[in-house]
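Can you keep this structure in mind? I'll have questions shortly.
Of the protein chains in this complex, all but one are displayed in their positions.
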Amino acid sequence: MLVPVARAFLVLLLAVLAACKPVNDRKEIKTVRKMGKLAPDVELGLDLMERVSGKSQEEANAGASDVPFAWDVPDGWQVVPGSAMRMANFSFGESAEGQCYFTMLRGGGGLLLNLNRWRGQMGLDPVDEAALAALPDRRFLFGNGKFIELEGEFKPMGAIESLPGYKMLGLIMPEMDMGDIKVAFFVKMTGPKALVESELENFNAFCASLRMKRARQ
Amino acid sequence: MRLRSSNFSSARKWLCSLLVGFSSFLLCGLSEGEDSYESKGLAKYERWDAGIVELFGSLPVLEEGRLKPIETVARYKLLRMNNAKSLRVKVGKEEVKVSATEWMLDCLFRPKLAKRIPVFKVNNPDVLVNLGLTPNKSPRERYSYEQFESEKDGDGMPKVLRRLSELTNSYSKILDDPEREQEAKALRRDPVKAGILSLKTNMNEFEWLVNTLNFARDGLGVELGEVSPEFKKTGTGKTKVSYFLEVFDKVREVARRPEGGEAFVAELNTVFRILERDTMTAGIKDNSNMTSLAMFPPLSRDDEEWVKPGYIIEQLTFRVDELSDLDKALFTSWAMPKIKALERLAGAVDSETEEVNSQVFLSELNVLHTNIVSEAEARGEYGKVKLEMFNNRAGLFHWALGFYFLAFLLIAFTWLAPGSAFARFAGIGVWAMTVVATVALIFGIILRSFMLGRPPISTLYETIPFITASAILLCLFIEWFDRKRIALAVSTLLGVGGMFLAMRFEIKEARDTLKVLEAVLRSNFWLGTHVIAINIGYAAALLAGAIGHVYIFAALFGVKNRDFLKSVTRMVYGVSCFGLVFALVGTVLGGVWANDSWGRFWGWDPKENGALMICIGILVMLHARMGGLIKDLGISMLAVFVGIITVFSWWHVNQLETGLHSYGFTDGIMFWLYLVYGIEFSVIALGVIAFFNPFGRRQTGQVQS
Partner (left out) sequence: MAKAPKPLWLRIYNFLSGYTLAVILLSILLVLTYLGTMAQVEVGLYDASEKYFESFFLKDKIGPVPIVLPGVYLVSVLLFLNLLLGAIIRARKSWKRPGMLIAHGGILYILFAGFVAFHFTEEGSMMLYEGDRADEIYNLTDWSIEVARHDADGKRKAALVIGEEDLKPLWEKGARRTFFHQGMPFEFEIYSYSRNVTNSKGQLTGVPLEKDRGKYPDAGEFIDGLAVVPQKESKTREANVPATYIKVKEVSGKVLAHSILVGANPFAPRPLTVEAGGQTWSIDLTRRRYSLPFGIELIKFTKEDHPGTARAREYASDVYRVDDGETTDKYHISMNKPMRYAGYTLYQASWGPPDAKPGDRLYTSLAVSRNPADQWPKYGTYVISFGMVVHFLQKLFAHLRRSARSRKKKEVAQ
């Protein structure tokens, strides 16, 4: 009983003395922890930025679960960590060459603009309003969206070389008024033509499964 | 022993005027809690048939995790908006009392009328000024939805409602931003802004309620038969939702046809938009918004979650492809009669004039009621609903309040003529009334316990009746041995105070007081004993403080009756010891429970600290007495101080918005808390004055220390 008390007094005394000036001392490490058999391995050899941004990547993922939507992941699709833009992000195919994501665009930007941007990515020429209106309607989220099917040479954003024989599927919902801002939602799938066609059902199932999450308390 | 000291007469007068003042204050409070005010009123109000009200009120619904009669839901909805569980509406020159169930029937089946009924209470007129409305003359006057909706702006939108949304949106941004904590705090304390927020909440709830049965009342708003010859024409211009559900496969097939489908698809878009909205308001499953009515027992008896009508529509339209053919057939045969029953019920009210065909309505309601109740009974769930109906009607706590009040008045009268035959006779009456009130109170507590299937003290509200009952039983026990009517008088006062507090708290919170518990609070031996012991400890500590007042005032007015003073001191001391045992054991048991639940015996949580402070307070008193530092007056003063600590622990720590025990944040009671502190510290100050004895009538050895 008394020994710890005395020690505590000593520590206190030292602390009081030390409180006058910030410490600048040397200290021997005394505690050793034996690792258990199941202790997790750590990643070695990372540089500072990797160590820190790895952390913020986690944060970003945690943030992604804040999205107000829910969905079902089709069989065979791999979940890829989302980003601020992509609320749901998947890859599929043997070497993950196909990808599909669901996103919300703040500010909308207009249906035609988006369509032509996508057409550009597939190496296709822009079209006009009439062509847009002719696209088939599909039930999507809160209303009807336009279903888009494009084939051509896919050139992802920022890429230099195009990928021939690709197909893009899209379901896009025109701008919605959400209070102060306008937003557009869409699901976009790209990949080699045959692969995308074989995943058509999964695409439809995924789109149909998109729904609002229950309101958070 | 009765008090015959001549010195006592002045004290008696003082006490009487004090008590009469207190009782009139209480009466004022009571009348405010109930419902008497003027309102704009209606030209005509056709009452619902009594049989309809009875049947409808006893329909079970699942809300907040508990099956309860719709009557309870209606009462609390009304309490939130109207500040009372029933309405008084001016109809022409008469005033009609409308029960919560009747009002709910209006909202569901006569929405146009419901929007004209003044139901929103707005305490702060500045709330209305901020919204661009002129406040009513009397603050008691309620506002109808129409008053908020009628004025339109340039776009044809309701101007006031739009302003309300804009304001509350801007407030929510502050409240949701963790960086703006200080601003948010200030906002919550601002009476006008807080008033606007609560008005918006009430508005939303009201809108949701009147739209709940839209699908049954208005159908699809479109005539399918007009667009395509494949479908039946009703001639009313409105295709029923039930018909739409039945022909849904065909609807899809027609829509897919390449030729001539276009007009149909366009029409279908409108249909879906309306259907989606109505499905939402009727409540789907994932929608945790509790304002929809989960009124149908689920298909499977193993399933506990009751079903909202919107869920049925959603399953049979938007999610129909998720069901296998067999499941769909099963679900349809189970669900369709329910949708149809609601449609038939709504059909008994004329959609234009809102006139009710009572006979048809009653017979349809009867069918629906029988179906639901028989299933609920088969599931073994209806017993508790019936119990709750009884509890709602019996109003046991109100009876208890009334009897305590009468008992208190009667005993106050006996002080005017102590020792007389009248006093002796009245004493029996006081005993009888107190006992009746206490029986009602305890019966009420037991009833609640049965309805919830758990010990009856797990929420802040529930501690009020329990602590009141404990303190009064303790009083009656003391009185049984002491027979000086000191404890009896204190008990009536505690009864009035406690029951009044319970009532005001319920109005303030305006939420169903019968609550299901989080997993961690669910029954466990240690938790049960801890909570009971702690609350008995609170009760005893408060009681000791209350009796302490008697001594302090007696000392202040120079009462010389030694026997009386000794008796009071003995009570204070004894009750404090009793309180110490329970508070201490209760506190430690709480630690034992916490240790069993999450490995932490003591965590310096505010509520734990509060209980600890009570124990320490009483320990200070006992040790100071034994060490000869204080005598009789000191004991009473410290008892009052421990009473203050108890109030702090019981109510104040819940205001701190921190800690694990934060089960009942209650805003707006800080004022009352500080008032209580102020009064009680003044009483202690009076004790100091009594010690220095300004009246010069102290007897030696009486109150010195």
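The chains carry the letters A and B, assigned in the order they are written, with residues numbered from 1 in each.
We take it that contacts are C-beta pairs under 8 Å (C-beta built on N, C-alpha and C of every residue); 3 or more make two chains touch, one makes a residue touch a chain.
For clarity, every value in this text was computed on a predicted model and none was experimentally measured.
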Contact residue for the chain not shown (choose from B:624, B:669 or B:686): B:624
Contacting the left-out chain in the complete assembly, out of A:47, A:75, A:94 or A:128: A:47
Missing-partner contacts on subunit A, residue numbers: 1, 4-5, 8-9, 12, 18, 22-29, 31-52, 54-56, 58-59, 62, 65-66, 70, 213-214, 216-217
Residue ranges of subunit B at the interface with the undisplayed chain: 62-66, 178-179, 181, 286, 288, 290, 294, 304-306, 516, 518-520, 522, 524, 526-527, 577, 581, 584-585, 588-589, 591-593, 595-606, 609-610, 612-613, 616-617, 619-620, 623-624, 626-629, 645, 653, 656-659
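Methods note: only the chains that are shown with their structure count from here on.
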Geometric centre distance via CA averages, subunit B-subunit A, whole Å: 44
Residues of subunit A touching subunit B in the complex: 137, 139, 142-144, 179, 208, 211, 213-215, 217
Residues of subunit B defined as touching subunit A within the complex: 169, 265, 269, 272-273, 276, 286-289, 321
